[in-house]
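Quick one: structure below, then a few questions.
A protein chain is absent from this complex, but the other protein chains hold their places.
Note that the chains take the letters A, B and C in the order they are written out, and that residue 1 is the start of every chain.
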Amino acid sequence: MHSLDELKERLREFARERDWEQFHSPKNLAMALIVEAAELVEHFQWLTEAQSQALDPEKREQVAQELADVFLYLVRLADRLDIDLMDAAQRKIVLNAQKYPADKVRGSAKKAGES
Amino acid sequence: MHSLDELKERLREFARERDWEQFHSPKNLAMALIVEAAELVEHFQWLTEAQSQALDPEKREQVAQELADVFLYLVRLADRLDIDLMDAAQRKIVLNAQKYPADKVRGSAKKAGES
Amino acid sequence: MHSLDELKERLREFARERDWEQFHSPKNLAMALIVEAAELVEHFQWLTEAQSQALDPEKREQVAQELADVFLYLVRLADRLDIDLMDAAQRKIVLNAQKYPADKVRGSAKKAGES
Partner (left out) sequence: MHSLDELKERLREFARERDWEQFHSPKNLAMALIVEAAELVEHFQWLTEAQSQALDPEKREQVAQELADVFLYLVRLADRLDIDLMDAAQRKIVLNAQKYPADKVRGSAKKAGES
């Protein structure tokens, strides 16, 4: 599996095999996505920023699994809404570049990626 | 831009041009990611499940932009931790398939994608 | 214990006894709060709205504990910032009443408590 499209197909099949499509409304999937995002946040909540950049292998693998969970729900939710994730990402980068011109926001925490 | 790798490179460049790398600790990026996930949830909070599946074009575009924001922070965070998102997703699907055998969980809301 | 002030004092003592004050920066406590909020959301993610209003006793007790967790971090965070929660709540209700005049928003999902 190498592409978002293949991943999307795999997740469709996964839900279909389990008869889970009935639960996969966008509303519910958005809830599931934020729950996984919080499990990610939980790994970092008592760490300093420096510690969060230097995870030991076990913790790093746990974090990788949480990132995967967020990714899977993100791909699934985009599919249910017939939204092309990669296309949306490209368009958003263009918008962000207009919103945060490099020479205006350089080094400013205030604007570091707010969107 | 067609691949996660290209997207990763584009986001590196975006942060570098703005001198934002200093703010992009995994801890901070996880916070930014969940903030974007909540902006996604906000679109659905007062909708019924059926309404969430039938968004009008304007709302759908807003949701697409929130999905993109989550995606961008996800790719950026994975990059900062040197985690391969697609590889992690594949491994997680295998784990989920073992955890939720189709013939055991079919149609059960209890297990619909918990992970 | 009957008041927010007593609860605040109890939580101060709890943190002091465990030498946890060092971890209780507002940044970290905000992260902990949203993690607990997500554990609350997790209980509802695959339920219909009607099911979420009719929890069985066991589930209801689990939800009560998650509500408590959110509450504890909220009181602790407000204390660390020297913010009076009850006073802030009162002021916010006044602002919300101005923002959402009853005769303008009646029955409109769009505005149901957005703030």
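Heads up, the rule we're going with is that contacts are C-beta pairs under 8 Å (C-beta built on N, C-alpha and C of every residue); 3 or more make two chains touch, one makes a residue touch a chain.
Note that the structure is predicted; figures quoted are calculated from it, not measured.
Trainee: With touch defined as in the header, list the contact partners of the absent chain among those displayed.
Mentor: Contacts of the unshown chain, counting the full complex: A, B, C.
Trainee: Quickly run down the residues of chain B that touch the omitted chain.
Mentor: 23, 28, 31-32, 34-35, 37-39, 41-42, 44-46
Trainee: What residue numbers in chain A mark contact with the hidden partner chain?
Mentor: Residues 31, 34, 42, 46-49, 109-110, 112-113 of chain A touch the chain absent from view.
Trainee: Please identify, in ascending order, the residues of chain C that touch the omitted chain?
Mentor: Residues 1-4, 7, 10-11, 14-15, 17-20, 22-28, 30-34, 36-38, 40-41, 43-44, 47-50, 52-53, 55, 60, 63-65, 67-75, 77-78, 80-81, 83, 85-86, 88-93, 95-97, 100, 102, 105-107, 109, 111-113, 115 of chain C touch the chain that is not shown.
The rule we apply is simple: only the chains that are shown with their structure count from here on.
Trainee: Using the definition of touching given at the top, classify the network of chains in this structure as line, ring, star, complete or other.
Mentor: complete
Trainee: Check the residue numbers that chain A and chain C use where they touch, and answer same if over half are used by both copies, otherwise different.
Mentor: Copies use mostly the same positions to touch.
Trainee: Distance from the CA centroid of chain A to that of chain B, rounded to the nearest Å?
Mentor: Chain centres of chain A and chain B, defined by C-alpha means, are spaced 2 Å apart.
Trainee: Taking the mean of the CA coordinates per chain, how far is chain A from chain C in Å?
Mentor: Their C-alpha centroids are separated by 25 Å.
Trainee: What parts of chain B, by residue number, touch at least two of the other chains?
Mentor: In chain B, the residues touching two or more other chains are 31, 34, 47-49, 109, 112-113.
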